[in-house]
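As you look at this complex, bear in mind that one protein chain is not there, while each of the others sits in place.
By written order: A and B. Residues from 1 in each chain.
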Amino acid sequence: MTSTSNVARSSGWRVQRLPTIDGRRRAIAYAIAFVLWLALVGGGLSLASFAVRDIVLRAISVTLGSSYGIQQTLTLAAPLLLTGLAVAVAMRIRVWNIGADGQFYMGAWAAAGVGLFLPEGPTWLMLTLMAIAAGLSGALWILIPAIGRAYLGISEIITTLLLTFVASFLVYYLASGPWRDPEVPTQAATARIIYELPALNDGAHLGIPISMLLVIGFGIFFNYSKWGYEITIAGANHDAAEYAGIPVRRRILQAMLISGMLAGLAGMIELTGVVYRLQGGMSNQYGALGIPIAAVASGSISGVAAAAGFFAILLNMGVSLQTQGLSVHSVLAITGLLLFLVAAAEAAARFSICRMSASLAKIPASGASI
Amino acid sequence: MNQIAAEMPASALLVEMRGIDKSFPGVIANAGVDLDIRHGEVHALLGENGAGKSTLMNILTGIYQPDAGTIHIDGQALSFRSPRDAIAAGVGMVHQHFKLVKAFSVAENLHLGFGDKPFLVSRSTLRRRTEALEQRFGLQISPDAIVQDLSAGEQQRVEILKALIRGARILILDEPTAVLTAAEALLLFDVVRRLTADGFAVIFISHKLDEVLAISDRITVLRGGRKVATVPKDATDDRNLADLMVGHAVTPQANDRRLMERHPAIALHDVSTPAGQDGCRLDSIDLTLFSGEIAGIAGVAGNGQRELSEMLSGIRPPVEGAIRIRGVDFTGRDAKAFAKGGVGHIPEDRLRSGVAATLSLLQNAILREYDAPPISAGPWIKSSHARQFANSLLAAAHVSAPSIAMPLRNLSGGNQQRFVVARETRIASQVLIAAYPTRGLDIAAAETVRAELLALRNKGVAVLVISEDLDELMSLSDRLLVMYGGRLIRERKPPWNRNELGMLMGGVGGGCRR
Partner (left out) sequence: MMELLTGMLTTAVVAGAVLALAGTGELLSERVGVFNLGLEGLMSMGAVMAVIVVNAGHNTSTALLIVFGLGLLLGAMFAVATVVLRADQVLCGIALTFLGVGLAAWIGRSYSGQIVKAQFDVISIPILRDIPILGRALFEQTILVYLSYIILPVLVHCVLFNTRHGITVRSIGENPAAADASGIPVLRLRFCYVMLGSALATCAGSYLTLAFVPAWTEGLVAGRGWIALGLVTFANFMPLQVSLGAILFGTLSSFGFAAQANGWPIPSVVFSMLPYVGTVLFLFIRAIARRRGQKFWMVPAALGHPYFRDER
């Protein structure tokens, strides 16, 4: 604690914390996290006596090496783009939509309801109705958490997540009970919905470009509109937003409703583009994966596209490895590890270790203010 | 643990700091600073904001570690790795922003981190021990009171008591009178004199020259991170000290009070609003600001000033009464409408609530004018216009930055202030509400702000200055009001009686209703 001699240090190492980090530092941090993650995952897999090199090469060739693989990746990317967008939109105003899976289910449910019980009609019309129903349903499902957060200070993390369980129970119940398809007794699913998203020429469905367009569109909207500006300010500093006359609570509500709507839409797209039946478990963790996607995109709306692509590849590899004994939940664990490392790396990047010089530099021109 | 330093001191100096260096990313806070403190003396540390006073004291209290230099307490060379070490060496600090746990009681705060108490403490044990300690040092506050409910002066006493209990022989007071009424300040000076008579040393950080000259024995002046001089009180005066602080002769801005044609710019009729956080309820306030005048409101923070300035700028709607700007009813309209109506507002805590520091200069520049052409067109913000606007704002504020995409917090504090002032004066075509406008600014910057306010007044804008600094208010204002307990006390016309104003600020009877 005390020392009897105190030598004046004129040079040495010191740890400082930077108030903001630039893109370069962040990129390096992400790269280090990524490499560390690869090492840990590879290490873990080989510990479990998987032949890592073979697995990885096989996964890459299956996923990216064939047109079928690419098509699959894109198909996986469609819902991920939307759920990632949903979480990113909420993140902009510093709100967490952890329940995107729940809104996904409610969107799929509403779309299935329209598709199964409304009188038949032309495909384009029905698909549009289903999309609207899905969006509304997703938004309604997040309404209660949104009100709780905006007006009662109830953590939206907890409420959105709890409602996810409710939604997944509901869908499972309907799919295996009242709405069950009697002609396919082995599957706990509804009848096949006759409206399908049109396929594009290489087997992927229309939902993919639609999702992409939505990401780009929202990116533009958030960066160039007044509403997007207000959201950004409110997310950065509530007090400054109120000072400028921005209605913060209303914006929180609006951002969350949009977030819910997008997740609901993801459910509809998955329903009409891939599975064609409402069934339990169809959310496939897409909603949960939206969180690391938005985190990796670090708040940038348009960055969601790249992040979703990355996770789609990852997910596809995971699926292809199922045959080798890796379960779907392993993907979740691996994703969690990546998220953890990215969050830790970003925080670590703020620390800079610098060497104190013996001679002090001149005082900077902008003026010292302490 | 009350170590009375009347025993034979181990050395002539109680504190000896030599060659202290400290820097942060992009900023050199202290460079080769020396400081000597004698037993039983009141030593003032003077300097503008940015001179390095707080950094130096944070080093002495163990919050920061110096990059170079030595510290001797009572002749013994020590190095403080954490506040714990400094406390053990007898250094105690009362910070400008109190480091008290608001949700705790006085007793709990006093016993925070205090080693000398039993493991198990019930509420009554704490109360007994607290009362005993208060007796010993002669400072009385109710032990069970929750700190949040205490006045600033009472909270300060808790802080002082906290330091003394831990055996502080050196008490550092950082801008202690900033939040006190005149009466409370006198009480504080009594406490200081009593402590030094008992052999304690008190380091008094301030920028208020008259107080420094009144209370201290010796004065050390810092400028730009270096020590400029240490002088005994009798060998200097306020002019000399001001010169030392700034580095060149300072001539205060002349106030050329012309008589202008006046019309009511903004008027509050019978307006009421509930208390905000740490604030005061306002009941039936009447206030009219006229064009081409500077109206000053004197008062200690927490008496309703925040509620008043928020109402005048549209952030807080009144629950009763009406607000008119140039005769047009603005009651219930939001801050955006007020901004468009020509009301600018430099908020009290401008770096916390007036800007989003993590966002870019561009985003902060358009904060008050983004909702109207030319910056916006329909629902969109036109980025070219926005960029142009931001650049011209930076130029008007005399702030240079490598790019408007840079986060605002990369600017120095002084530059951030200039930024906000420039942004608000731009929209203040009718009214400017300036809350504590020179708080946290160095002398040169403060002069600039004052000059801006006067220039606005001469252009016909109604300027409201809310401040605790009576000198500043008396030199700037055309008329003065005092705010206390959520009420505006009868207006005073010049010439003003300082003592009377100080007493009114300290208030008689009541205080805030919530």
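Criterion: a residue touches a chain if its C-beta (ideal position, glycine included) is under 8 Å from a C-beta of that chain, and two chains touch if they have at least 3 such contacts.
Just so we're clear, the structure is a prediction, and the values are computed from it rather than from any experiment.
**Student:** Which listed residue (A:Thr63, A:Gln103, A:Thr159 or A:Ser211) would be found touching the missing chain in the intact complex?
**Tutor:** For the chain that is not drawn, the touching residue is A:Thr159.
**Student:** For the chain that's not shown, point to the residue among B:Glu108, B:Glu348 or B:Asp442 touching it.
**Tutor:** B:Glu108
**Student:** Taking the full complex into account, what residues of chain B touch the chain not shown?
**Tutor:** On the chain B side, contact with the omitted chain comes from 24-25, 27, 61, 63-64, 82-84, 87-88, 93, 95, 99-104, 108-109, 111-114, 117-122, 162, 514.
**Student:** Against the chain that's been left off, what residues of chain A make contact? List them.
**Tutor:** 16-17, 19, 96, 98, 144-145, 148, 152-155, 157-159, 161-163, 165-166, 169-170, 172-173, 177, 288, 291-292, 295, 327, 329-340, 342-344, 346-348, 350-351
The rule is simple: only the chains that are shown with their structure count from here on.
**Student:** Can you list the residues on chain A that touch chain B in the complex?
**Tutor:** Residues of chain A touching chain B: 1-6, 8-10, 14, 16, 18-20, 224-227, 229, 232-233, 236-237, 239-247, 352, 356, 360-361, 363-364, 366-370.
**Student:** Given the complex with chain A, which residues does chain B contribute to the contact?
**Tutor:** By the definition above, chain B touches chain A via 19, 21, 23-29, 31, 49-52, 54-55, 67-71, 76-79, 81, 84-85, 88-89, 224-225, 313-315, 334-339, 345, 347, 349, 352-359, 363, 366-368, 370-371, 376, 379-381, 383, 400, 407, 409-415.
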